[in-house]
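Encoded as structure tokens, the structure appears first; notes follow it.
With one protein chain removed, the remaining protein chains of the complex are shown where they sit.
Presenting chain A:
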Amino acid sequence: MSGMNSGRRALLGGLAVAPFVGSARAQSAAPYIVGTLFPMSGPNAEYGSVFTAGAALAIQHINADGILRRPVRIQAEDTQALPQQAVVAMNKLVSVDHAHYVLSAFTAVSKAVAPVGDRARTVMVNGGAVGPDLSGLSPYFWNVIPLAHLETQALLPFMIQRGLKRVALVYVDDPLGDAILGILRTSLPAAGGSLVGNFSVPRTAQQFAPVAARIRQTRPDAVYIASFGAQQSQIIKQLRDNGVSQPLVSYSAMNIDSVRNTPEAEGLIFTTQSTDFEGGDAVTRRFATDFKAQHNADPGTYQVNYYNAVRLFGLLAQSLERENAEVNGENLRRVLLAQREFDLVGGKGRFDDLGNMSAALQITEIRGGRLVKIG
């Protein structure tokens, strides 16, 4: 908890300092506004701090490098991960703060704000939610995170190779869980495995002992967990406490402190975006070094995603400034579709017509509270 508090202080300090760091040229002009629609209070507040840390570091780098004629500033709005609050906040960002670019997270929030951003032609970028139904919400709604179905698909060959053929699924009853269930039903048999049981849990559930008992009856080789938020570590802990000893597998939502710090999560295997923080390209190494210096911790997937989202804005706005074009939603989209490929943390990020980024994925395992690449 104290680590989280110190991280929060560092984050707030970074936010306060970020607008003032940068070249003298950049400081002289009105800033570009990057709005954030993250939960900063309520049960999902942990995510808000995590997301903001990545975005704040990117802004710091953009301002320090002076790649834009104007500085970049964050305008944070608290959504509590709820759609109604998010729509009020998005309207404020668009109409009052005149945000040039908005960062979004959580499926319901993203769906609720998409019509507002679409009408205002303001680019919204999601780097946290992975529901496949987030693709194509609006021409101005982009995803810098591989959506869940792509991650699950990427894990299947690895599981078959390891002999994890009989899979039981615990999935949250929402579009994310439904999508992963669909993939395991169709693609797992095609890859040579079988789905031996699927168990849906409500999003607010916190008791999983009965699910664990039913999973044990199916005698799986592995248990796939498709959930997110505070529920994840509880599922892991209660499966282990109730005698489920088989390997647990999942997707990138597991890459948060509350899971990494759960002792029962030792050996958890999950997909994340491929990021070689030590031997990767200069952008990746700089991000990892500066993040560690500021937060005294390794960066996670979400910090990478929101760093990339803001870095993408810097690169697109830089292109527009070079051609003396206005930095607005229409022009940002035009440049995105013209260039398609960008140097981001983790390597090249490629965007399709709908604004969805595809990136290389890797398979990681939690060992001693740290992530180790295993595939």
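The rule we apply is simple: a residue touches a chain if its C-beta (ideal position, glycine included) is under 8 Å from a C-beta of that chain, and two chains touch if they have at least 3 such contacts; residues count from 1.
Assume contacts and distances are computed from a predicted model.
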Hidden chain of the complex, named as in its UniProt record, picked from "Branched-chain amino acid ABC transporter permease", "Protein translocase subunit SecD", "Heme exporter protein D" or "Fe-S oxidoreductase": "Branched-chain amino acid ABC transporter permease"
Contact with the hidden chain, among A:69, A:92 or A:285, goes to A:92
Among A:146, A:175 or A:349, single out the residue that touches the unshown chain. A:175
From the list A:111, A:149, A:260 or A:295, pick the residue that touches the absent chain. A:111
Touch list for chain A against the chain that is not drawn: 11-12, 15-16, 39-42, 45, 48-49, 52, 75-78, 80, 82-85, 87-89, 91-92, 94-96, 107-108, 111-112, 114-115, 131, 133, 137, 173-175, 178, 202-203
